[in-house]
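For this view, one protein chain was removed and the others were kept in their places.
Going by the order they are written in, the chains are A and B; count residues from 1 in each one.
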Amino acid sequence: MEAPPQTLVAPVRPTPWSRRLRGPSAFAYLLLAPAVIVFAIVVLYPVATSIDISFRRVEIYSPGTPRGPLTLANYARLLETAGFWQAVRVSITYVIISVTCALLIGFATALLLNQRFRGRTLARMLTVLPWAVPPVVAVNIWWWILDPAYGLLNWVLLRLGLVAQPVNWITQPGPAMAAVSLVTIWKGYPFFVVMLLAGLQAIPQDLYDAGAVDGAGRVAVFRHITLPALRGVLSLATLLSVLWVFREFTIIWVLTGGGPIRATETLAIMTYREAFANFRMGFAASIGVVTLVISMIASILFIRQAGKEFY
Amino acid sequence: MRMVALRVVVLLLTVGLLVGQSGAAPREIVLRFPSWQQDEPGVSGWWKEQIAAFERNRPGVRIEFTKVPLAEHTDKLIAQFAANQPPQIVHIPAQTFFPFADRGWLEPLDRLLDETDVKKTYHALQNKECVWKGTTHCVLMLNYGYSWVYNEKLLKAAGKAVPRTPEDYIDTVKAMTDAKNGQYGIGVVTLPGFNMVAHIAVFVYGAGGRWTDDRGNPSVTTPQVVQGFKWWKEVVLGATPIGQESGRLRQLVMEGKVASYNDGPWMQGFALRANPDVKPFLRAAPLPFKATMGGPSNVVAIPRAISDEEKRLVWEFIKSGTTKDAQVRYSVAVGAPAPRQDISIPAELRKDLPFFDVYVDAAKRAVSWIPFGLETRANEFIRLVAEHGQRMIVRNEPTERVLQDLQRELEALKRQ
Partner (left out) sequence: MGSRTKRILTRALLHATVAVVVGVLFFPVYWMFNTSLAPQDQLYVYPPRMIHPSATLAAYVKIFSERPIARWMANSFFVVVLTGVFALTISVLAGYSLSRFRVRGSGSLGYLLLASRMLPTTLLVIPLFVFMSSLKLINTLWSVVIANVTFIMPFATWMLKGYFDSIPRELEEAAYIDGTSRLGALIKVTMPLAAPGVAATTLYSAILAWDEYLFARTFLTTNSVWTISVGLGSFRGEYITFWNEVMAASLVGTLPIIVIFLLLEKQLVGGLTAGAVK
């Protein structure tokens, strides 16, 4: 507007600041500014610090003290520590068991709640409630149910003759993994219920009507109509659950502390233990950085595979 | 509509801020004192008396005595020192004193102690266990030995008498066990942490073993240590509810579900609170082993990182616990002799403490289970021993092989 159109040689001038500050983009930046500043201070800067100390020999890091030269010692040590590979295995097992079971339970419950019956709202409320129960409380409840000597679960199992003696849920490696997974599944399945129920209700009735006209049976309708329609929601919910379970700290820390004999020590628990129990923060940071890289690679692969489903 | 929402937010904010700030009145000096003993029957009463007396004479000074579970205490304390915000009153198990002293986090106390008679009148451990690199950094609160506290009714019901040999002891606790009916012969802590290792030490030191040799090198493959671990494993697998911690185990003793418990003198305080049908039957007997596990129990210290005024106040508080009168009351509260040696406990104060004499004797015979040579790595040491102990009972791995692994890990820890 300010440059006369006939001036062919006029340089492309950037919009003057005075103008930019008034324009729509200025407003957009102004609104984003607090988020950017806060994010930079409380997330980006700390992450950069973590990456930095993961390359240094740091036991207890305190600001202002000299940090020493850069070194790969932490990463070298990581690769040769049996505990690290054990933690990788535990993390993978834990994620697979917890997410698979939560998905199956959540899916089945969502299908059930998608039926029409009286009291559906109440049923939905009660089944989704565990999502809102604080993780620490979930652990306390299950800890009591799983108590080896006086817990309810052992009593039921003994009564049914499924076990010959009480199971030591917290102090045996296999049962301990089952115990942390159980709590995680109980906290995690409602997310699938909610997501899939919304997905189910978004499927247009016409599709089912068309299926009915074709004379398709229930199984066929499920396979050819319901499942394809839910794929997007299903993959997103799965990805979010995988990321959540992969980073989970509270449930494991409070229930087993990563024990017995590190049988439930995931990468997240190992990071914390090295940082705040053994006070080797540099080494701990290197575990955390590796965890971050694994999450990122998994997400990218996953999104590339399922990306088309989202949009 | 908008105004209403705004008012609600402002109200919530105000309430939140008031709630958040209401803890600290202005111009008040608060001395933080986190301790696992805050709710321990017996000794917590003594601390509270000391605090009340201290605060009475010093308006504007408050001691904030708060509970921290023993299992988390050392880690949390190290974190606070690392953050340069230690509590003013540092109360730690003697085992974990060294990591703090070694990092230079504790105030030297020799000059202050020389103005008192503590060095002269206290148990010899004061001048040994509180000294690091030639300088005293703590004041001993208690030295102790373990005893066997048992329920005589359950012992008789199993047709047994108080055991006199280790083998007899193992048979007895097994005989009192009936797991199907929720009855166990002994409580042994099997969840990793300080108490699990203390309970292992009962057997390892009982068999004449030591964590480290005279030169401070790990020595966990000696026949004595192997024997100790084997006894421990047999007791754990045959007579104890696995996966319980000290709190619940002591409670089960009070309810008559667990027939006996290895513990220090503080068990007296718990026993006084037992169920009415159990209390009259609780007795203490010496452990039937070659050596009695014990040594220094817990100590108090002053952090370097606090102000001089706070240091002075904390010292006055610590000093008030070292007087003859305070030490007599401490003995009664704990149910065992306090570290000050030039006192005697009047008989009428002892009559409510049926275990007292057994614990006096135990403290005399006790051998310290501090792993000399590895003491500055106490928290990692405890973690390693607990983890290897678990391998024996959880995976049933051969004792000798696990101890060889432990030996290697401890040698690596020493080299670090």
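Note that contacts are C-beta pairs under 8 Å (C-beta built on N, C-alpha and C of every residue); 3 or more make two chains touch, one makes a residue touch a chain.
The structure presented is a predicted model; accordingly, all values stated were derived computationally and were not measured.
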Determine which one of B:S246, B:Q327, B:S368 or B:Q390 touches the chain that has been left out.
-> B:S246
Of the residues A:M125, A:A212 or A:L301, which one touches the chain left out of the display?
-> A:M125
For subunit B, the residues touching the chain missing from this view = 1-2, 5, 9, 12-13, 15-17, 19-20, 23, 32, 34, 36, 39-41, 64, 66-72, 76, 79-80, 82-85, 87, 182, 195, 245-248, 250-252, 255, 257, 270
Contact set of subunit A toward the excluded chain (per top definition) = 24-25, 27-29, 31-32, 34-36, 38-39, 42-43, 45-47, 49-50, 53, 61-64, 105, 108-109, 112-113, 115, 117, 119, 123-130, 132-142, 144-145, 147, 149-150, 152, 155, 159, 186, 189, 191, 194-195, 198-199, 202, 232-233, 236-237, 240, 243, 246-247, 249-250, 253-254, 267-269, 271-272, 275-276, 281, 284-285, 288-289, 291-292, 295-296, 299
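Basically, only the chains that are shown with their structure count from here on.
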Whole-Å gap between the CA centroids of subunit A and subunit B | 39
Touch list for subunit B against partner subunit A, complex = 75, 78-79, 82-84, 179, 182, 184, 190-192, 241-244, 379-380, 383, 387, 390-391, 393-395
In the complex, go through subunit A and note every residue touching subunit B.
-> 60, 62, 148-150, 165-166, 168-173, 257, 259-262, 276-279
